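The block that comes next holds chain A.
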Amino acid sequence: MMSPAHYLFLSLALFLIGCVGVVTRRNVIVVLMSIELILNAVNINLVMFSRVFGDVAGQVFALFIIADAAAEAAVGLGIIIAFFRNRETVMTDEMDLLKW
Partner candidate 1 sequence: MLDSIVFYFFAGIAVLSAALMVTRRNVMHSAVFLVTTLLSIAGIFLQLRAEFLFVTQIIVYVGGIMVLFIFVIMLVRLDVPLHQMRFRFQRLVALLVAFALGVEVLVILLLARKLPGAGLFVQSTAPVSKLPPNSEELSRTLFSNYLLPFEIASVLLLVAMVGAVVMAKGRKRADES
Partner candidate 2 sequence: MSPTTQAVLQFLQAYWVELVCGVVIVAAVPLVAGYAVLVERKLMADMQARLGPMRVGPHGLLQPIADAVKLLIKEDIIPRDADMLIFWFAPVISMVAALTSMGALYFGPAFRVANDINVGILFVVGVSSLGFLGIILGGWASNSHYSILGAVRSTAQLISYETAGGLAMVSALLLAGTFKIRAIVEVQSQNQVWFIFLAPVGFFMYLVASIAETNRAPFDLPEAESELVAGYMTEYSGFRWALYFLGEYANMIVVASVATTLFLGGWLRPFSNVRWLSWLDFSPVLVLVALGVYCLYRAGKQPVKVQSGFMWAVALGCFAVAALFLTPWIFSPLRFALPGLNGAFWFLLKVSAYIYMFMWLRFTLPRYRFDQLMHLGWYILIPLAIVNVFSVGLALLLEMEFGWNRWLALIVTTILTLGVAAYLVHLNDKRGAAASAAVVASDSYAG
């Protein structure tokens, strides 16, 4: 295993790239994919610290995050499909039904 700093830098880089993706992209599917990237960056941190401290609870938590990400992706994509059926668009700019 490398020093913890290596993994921290890697997960920081992935987290920031995911954040930039969430903020910048207009296509809501790409926004969802960037959110998955953020969750994976957090997973790397969890697993690395679980290895450093020898406690497997970090990996258990990462497993729960993976399961949760699956549920969230399924529901989010269902919402996108329902919205697309009504409004024919997947651009965040055009999802302004609640705008006054």
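Quick note on the criterion: a residue touches a chain if its C-beta (ideal position, glycine included) is under 8 Å from a C-beta of that chain, and two chains touch if they have at least 3 such contacts; residues count from 1.
Selection criteria: all candidates are chains of the complex that A comes from, given by their letters.
This is a predicted model, so every value here is computed, not measured.
Colleague: Which of the candidates 1 or 2 touches chain A in this complex?
Modeller: Among 1 or 2, only candidate 1 touches chain A here.
Colleague: Considering only the defined contacts, which chain A positions touch candidate 1 in the complex?
Modeller: Of all residues in chain A, those touching candidate 1 are 1-10, 12-14, 16-21, 23-27, 29-30, 32-34, 36-37, 40, 43-44, 47-48, 50-52, 54, 56-57, 59-60, 62-64, 66-75, 77-82, 84-85, 89-90, 93.
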